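One chain of protein is taken out of this complex; the other chains stay put.
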Amino acid sequence: MLTVHEHLVKNVHLGAENSLRDGLLTIAPEEIRALATHPLIRSVELHIVRPGESIRIIRVLDAIQPRAKGGDGAVFPGFLGPARVAGAGDTHILSGCALLTVSPLPRAQEALIDMAGPGANLSPLARENLLILEFTPVEGAPWGEYEAALRLAALRVAAHLGGIARSAPPGRRLRVPPASSAIGLPRVGYIYNIQAQGSFKDTFVYGRSARDILPTLITAGELLDGAVVSGNYGHPSLKNSTYAHLTNPVVKELLSRDGDDLAFAGIILKPEPVTLEGKELVAEYAAKLASQLNWQGAIVTKEGGGNADTDLFLAAEKCERRGVRTVLLMAELAGPDGRTPPLLGSQPEADSLVSVGNYEEPVSLPSVERVIGGDSLRLADGPVAGPLTIPTAPIFGALSPVGIGSLRARAQ
Amino acid sequence: MLRIVHYINQFFAGLGGEEKADLKPDVRSGPVGPGRLLQSLLQGKGEVVATLICGDTYFAEQPEESCRRLADLLFTLKADLILAGPAFASGRYGFACGEVARMALQELKIPAVAAIHHENPGAQAATAGAYIVPCGSSAASMKEALPSLLALGIKLAGGSAVSPDVDGYLPRGIRKNVTAELPAAVRAVNMLLAKIAGHPFTSEIPLPQFDRVPPAPPIPHSREATIALVTESGLVPAGNPDRIESSRASHFARYSIDGLQAFTPGKFESVHGGYSTDLANADPNRLVPLDVARRLEKAGRIARLYDYYFTTVGNGTSVQKAQAFAREIASEMRRSGVQAAILTAT
Partner (left out) sequence: MAKELEREGIPTALLCNIVPIALTVGANRVVPTRGIQYPTGDPSLPREQEEAWRERLLLTALEALETPVDGPTVFPPDSSRLE
């Protein structure tokens, strides 16, 4: 059994001593800098950014919701502390705030967050108080090693911030059982596709790349403790940041309705292989698990672009054929004017789709007072603080495949 | 006070039947024919200030000229809204109404709606972007058709958001981002529970019908053919001289392979952002098989490899762009005597 203690953060500032009081999180910067030290990191600059401020953040790599264990053990097992199965005990989380890593990284697709204006409605991170760690690499640092160093530093800081909440008065408490005890209700599970291709497009489970795993069961508690961490710098609006793994709305919804109108029958974590043979295998295997566990239905989410749609549709096909009904969440590639046929490749079984928006729809962003993360954008000409017209695609989390965003597309 | 202009044909204007179908576009002040019923439905919210009339045959034979004349007439009328039809099942009239509605909306930027029976070929104007409300197949349904035509028109003229689900018009094949009323996860669980229980539900994304392209005739034999190498893998000379984007590529490029026997690692690289490119960069012939293609050329299995290869990035590329690239590439191929293509995709 995991007990989650949720502490709401309403404002963040830097100060002499760490504390969380009445929603105000005070962070002592020197400790953060110490945690973010590494031979390959030349410098880290701290920024605090709040919803509504006229600030544009570029070169966003990952976002993490801070958390820490209440007693023994560590969050982000396999990165902080040994890889021990997580999901029990007490975990303190800070809601209303997130940690963001920002850095140049050539292999990363350009990612952006506007904290105010029309862009702010599109990035779920824009409604959080953000502590931004802006990293610069040491000259000549190999990018793969530098990226690993950033990730470790950020996870340390996230756990450190979570630790501040330990001694704060308790917020909301949520009990997360390892399994459902509901009887007589439809057994509904979640097939959770994660993109793990190796270098810069990876997802880690207990610290290991999930690239070649077979689908496996994982519990909500393990996810909440950070067993799944993102190392994916592909499509910023279509990838799962660590924040998305930690706050997964599909998991939350199934947990909250467990015992009401469904029995939350489990989560299958499933990779997205790069060969068709691999995709067929893991889809079949996941369907086998679902059917073995007597699931009547499965929500299926993906990660990534058009390639991952195949994984989604194969999962639907294999599940439906075994009598497990499916509903798929996906973003649409409907072209800048919304007129391109919305799906690329489909199976007849993929007839229950929930839209998280059109990837390519252009959005006009106004100019901003301040930019964090760099002074030029690859994806648009003109000054980075100036007005921009860009597709929805580079906005961090806008079309989140697990639904942390708020977009959908409709026929017009 | 909404200024409405109504478009009808010669018949509904009371000017005659087929014998008057060659009438050129003309304008009358105020409502005419069914326009009077429209006026009475408005109840002071607006006024049918003018009626545009055109013969169905004239429009069908000269649609561009007709639209030009109608646009000129509209210029002085300062219309807030244009309503066309109802055309019921009349083919030429339906075509005219659909076209007028589309032209007014897209070219004149005036809100416009037409009422056409859904099986009338003129209703296809919906997929070109016109707002078409379906109506009955004969004038017997006039009393039902006019209110629905008016209702959507008033909403559009007022700038309200509309959608086929709510407002009943024919799908225009256009997808638009909106803020969802419920989070995706909630909608997904609701949909799944409905599906499990056997209750009706509506999928949010329509499944596409892809058009089939008749295959091009084969080449008689590759020994006699000039073949070009094409790729979507994003293989470019190191440094990406033409700055092809790693996703949503805006253009393609061609690079010379004249005299090149293979792609050398380091001299060529992939800029595709959709996959991990280490393996490909270690040997770019894994993306475009130049080394083996040259061997086959030397052995006479291919008469000739075209001197250039074509490249772009197929990562989030829209279908429209892909079509545009292919047209240009094909055009060059035809000019240069290339008879077939080998296309590698990632």
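By letter and in written order, the chains are A and B; residue numbering begins at 1 in each of them.
Criterion: contacts are C-beta pairs under 8 Å (C-beta built on N, C-alpha and C of every residue); 3 or more make two chains touch, one makes a residue touch a chain.
As the structure is a prediction and not an experimental result, all values here were calculated from the model.
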item: Identified contact with the non-displayed chain, of B:161, B:182 or B:216; value: B:216
item: For chain B, residues in touch with the removed chain; value: 210-222, 225, 227, 230, 232-233, 275-277, 279-280, 282-283, 285-289, 291-293, 295-296, 301-302, 312, 314, 322-323, 325-327, 329-331, 333-334, 338-346
item: Contact footprint on chain A, counting only the chain that is left out; value: 197, 274-276, 279, 306-307, 309-310, 313, 344-347
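Heads up, the rule we're going with is that only the chains that are shown with their structure count from here on.
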item: Inter-chain centre distance, chain A versus chain B - centres from mean C-alpha coordinates, in Å; value: 34
item: Residues on chain A engaged by chain B in the complex (per definition of touch); value: 109, 121, 186, 188, 197-201, 234-235, 249-250, 252-254, 257, 261-262, 274, 296-299, 304-307, 325-327, 329-330, 332-343, 346, 350-361, 379, 391-393, 402-403, 405-412
item: Complex interface listing, chain B residues touching chain A; value: 162-165, 171-180, 183-189, 191-193, 195-197, 201, 203-210, 245-248, 273-276, 278, 315-316, 318-320
